[in-house]
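Of the protein chains in this complex, one is absent; all others appear in place.
Chains here go by letter, A, B and C, matching the order in which they are written, and residues are numbered from 1 within each.
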Amino acid sequence: MTREGYVNSALVAALIGVPLWAHVAGEPFTITLATRAVIFALAAVGLNLALGLGGLVSLGHAVFFGIGGYAMGILAYHAQIYSPMFPDTLAIEGTKSMPVIWLVAILCSALAAFVIGLLSLRTTGVYFIMITLAFGQMFYYFTISWSAYGGEDGLSIYIRNSFPGLNTLVPIQFYALCFALLGGALWLSARIARSPFGLMLNASRQVPHRVETVGLNGQRAKLLAFVISGAITGLAGALFADLNRFVSPTMFSWHMSGEIMIFVILGGVARLFGPVAGAVLFVAMEHVLGDLSDYWHIYLGAVLLGIVLFARGGVIGLLAGQAKGHD
Amino acid sequence: MSAILIVEQVLNGLQFGVMLFLMAAGLTLIFGVMGLINLAHGSLYMIGAFIAATVAGLTGSFLLAVVAAMAAGAMAGALIEMTVIRRLYHTDHLDQVLATFALILIFSEGTRALFGSFPLYLDTPALLSGPVTLPGGIEYPRYRLALIAAGLAVALGLWLLIAKTRIGIQIRAGENDREMIAALGVDIRTLYTFVFALGAALAGLAGALVGAIQSVQVGMGEPVLILAFVVIVIGGIGSIKGAFVGALIVGLTDTLGGVFLPELFKLFMEPASATQIGASLSSMAIYLLMAAVLIWRPTGLFGVRT
Amino acid sequence: MTEPVLDIRGLTKHFGALVVSDEIDLSLRPGEIHAVIGPNGAGKSTLIAQICGTLAPDAGVIRLNGQDVTRLPTRARARMGLARTFQISALAMEDTVLQNAMLGALGAAGNPWRLFSRAISDKALRASAEAALDRVGLLDKAAMRTSDLSHGERRQLEVAVALTLKPAAFVMDEPMAGLGAEGGQRMTALLDQLRHEAPILLVEHDMDAVFALADRISVLVYGRIIASGPPDAIRTDAAVRDAYLGEDA
Partner (left out) sequence: MTMKATLLLASMIALGSAASAETRIGMITTLSGGGASLGIDVRDGFLLALEQSGRDDIEMIIEDDERAPDVAVQLADRMIQAEDVDIMTGIIWSNLAMAVVPSVTAQDVFYLSPNAGPSQLAGRGCHPNYFNVAWQNDNLHEAAGAYANTAGYTNSFILAPNYPAGQDALSGYQRFYEGELAGELYTQLGQTDYAAEIAQIRASGADSVFFFLPGGMGISFLRQYADSGLDIPVIGPAFSFDQGILQAVGADALGVVNTSQWSPDLENEANVAFVSAFEEAYGRIPSLYASQGFDTANLILSALEVADPNDDPDAFREALRAADFASTRGEFTFGPNHHPIQDIYVREVVQDGEIFTNRLIGVALEDRGDAYADDCSM
């Protein structure tokens, strides 16, 4: 096994061991923290597909996170008040079933990613960063004033949604669910990275003109990567909403986009487990530094600067050295 | 809606636009010359406002406060350029985004640690307070007129600096060909520090000028920063002219959209929901505009096609 | 006379007042190497860009195997067998040599939208890529990271990627650029073999290679073809000597 393999295994062991210990020791909040980290990791695995493999620096991934959150919020809200959506025309019933909510979250965020990607991919470089940022702001302002679903107040869901065969209100069970989904997303990313599509996408990032001259459509490859990326981040949004039993426009804020990007870079861009390491580290710092000082963001900023300036390749890069086959 | 009101709103849009220009000019200059995307530009704006409020509180002089704000902006700019930014010129945009995002965290929380969480107070100078009557009977705040004048003066000065002076030639050369200016014997490190400090000073100036009519508080730079990004994307990144035109377009769209969209919706909706929907739409208007511009011209109005 | 594989008629392109392609007629017949030479700024790069579809001509027609491709995008021309190599190597430096070659094979196979299968275990892709690498002498370096290749090896890999496309015609942009004497000879030998695979439109500065390889030479000056013919005729052409060889050779 490579060094990176050892680091990844240690990470997985921690993500299994720590919550189990917390469950036995009766420390439910530790499980909640771990759940938060796993959900953030899932969102970042989504971004990593666009960012690491496709080279798409999206500063608007909060859009998909938020859409996933609102898919959960709106469906559960209608189930909670026992009144359907669009009562006059379609009369769609709400639902509290997680699988249905996830499916809707994935489809909606994929659709949004398709439209946003179609427009944003006309640009490159800084323009791409900024147009994705602008789309994020658009959604943010829209949801703030969208009074039907709480506007800035957001939507509160009193009881966590259900999953067949599980009691999701038990922290360890909900955690297991999130962890399984993260595993699925990691498996998907690993497959995609090695697939013919991944080969094309990887080359599109590095030498877009080459991809065209061998008869492949690199732009469309990036668009598909962006859509899959958005869908995964959207699923994470739905889980995050369920963790908090609450959604609000802050899920769309550009700070959220920045944080998802931080997870990826903190851990290591284009490393399979980079987003996981980044999210775990971020949540840990948030927890530990937040207890130490009111001004913990200063330390967070310093750590980030240190990573960018001195430890390119993120935490995994620091621990496992240069990636194989990647920069 | 009367003609006077429309003229007044156009003036308001103009005033907003020239202040945005001060922010956008620095951003676009820094990107054009060094190829750097600087998210921490809003922090320099905030620093300008805080220093201005402090100096005005100590000395009572608004002029001194503005000068101090520019100096503080320039100094903070030069400091981060020499310690952090300099290492980012040769990295990709991703690293730049992250590092300058980290700088925002440090500056915001640092400012809060130093100045506390309560908003500060910066008064408009007595000479410029109160309204003035313009031809046609328009009552307009004197200070806002002064802001328009100051903004236009800075724009003119910037144009002169870049078009007519030796350092301007170096800056323009830096935008086109980095090796060439090194070959010309220009110390490129000093030039970069100067350009960054210049941009930072403009941000500090904007913070001080706007701080006098708004609240001076932590986080005040971020909304302006995002608007400044919209400006330079519309105008074309790297182009001062684009920043100027983009700033006026954004200033006018934002101001006039907020006024006219609700009126427009009132034509076919009941007033209460028209004001609400109109307001929602106007808050999204500049982003829609930006998306439209990018679809039409992916490198902005005055951007270099790559 | 055999039908030309690549046939260009009346190709014209302006940049404002500047004419970069002035009614260019050019053809490429099976089995031949047709070299285009000319001083810097003569319009060779814009000619290649138009042939390969990254730049749209103002007027004129480009036919590939008799089909009008003038308005088709780059990738459509590539799928029809137009294989281009770049003056500055356009390779995925972070990937392995094999992966770069497989990219070409993937383009030729035309089935890239597979998300779950492993590219490396696709036998057809792999065979095609390895055959091309073998052809240019890089098979033993297949597992190396491309950025670790020497400059000459990268030029060879460029050609290998083009080879995987099962090309109808090659368009090569200065394949000798930056190669030393030994590397140049190896590349010359390689191109000499490749002409039997598909004809080569060769844009090249290296006059020794051009005169050694080309069946025909066209001389491009200020966007116009001022002379076209076999090497011996070009060598003695007064207009060419005057406009080009006189100053540059």
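Everything that follows uses one rule, which is that a residue touches a chain if its C-beta (ideal position, glycine included) is under 8 Å from a C-beta of that chain, and two chains touch if they have at least 3 such contacts.
Predicted model, so just to flag it, every value in this text is computed and none were measured.
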Sort by label and list the shown chains the missing chain touches. A, B
Considering the complete complex, identify which of A:Y127, A:F226 or A:F246 is in touch with the unshown chain. A:F246
Which listed residue (B:G48, B:P141 or B:G303) would be found touching the missing chain in the intact complex? B:P141
Hidden partner interface residues of chain B, rising order: 1-2, 4-5, 8-9, 12-13, 15-16, 109, 112, 116-121, 123-124, 129-131, 139, 141, 143-144, 210, 213-220, 223, 255-256, 258-259, 262, 271-272, 275-276, 278-280, 282-283
Can you name the residues of chain A that touch the chain not displayed here? 27-30, 32-33, 36, 141, 144-145, 147, 150-154, 156, 158-159, 171, 240, 244-246, 248, 250-251, 290, 294-295, 297
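Keep this in mind: only the chains that are shown with their structure count from here on.
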Determine the shape of the graph in which chains are vertices and touching pairs are edges (line, ring, star, complete, other). line
Would you identify the chain whose Cα-based centre sits farthest away from the centre of chain C? B
Closest to the centroid of all CA atoms, by its own CA mean, is chain A
So, in whole Å, the Cα centroid of chain A is separated from that of chain C by 44
Taking each chain's centre as the mean of its CA atoms, chain A sits from chain B at a distance in Å of 32
Separation of the C-alpha centres, chain B versus chain C, in whole Å, is 49
The residues of chain C that touch chain A in their complex are 52, 54, 73-76, 78-79, 83-84, 86, 90-96, 99-100, 102-104, 106-108, 110-120, 122, 125, 145, 161, 164-165
Can you list the chain A residues touching chain C in their complex? 191-192, 194-200, 202-203, 206-207, 209-217, 221, 224, 325-327
Report the residues of chain B in contact with chain A in the complex, numbered from low to high. 31, 37, 84, 87-88, 91, 93-95, 97-99, 101-106, 108-110, 112-113, 226, 229-230, 233, 237, 276, 279-280, 283-284, 287-288, 290-291, 294-295, 298-300, 306
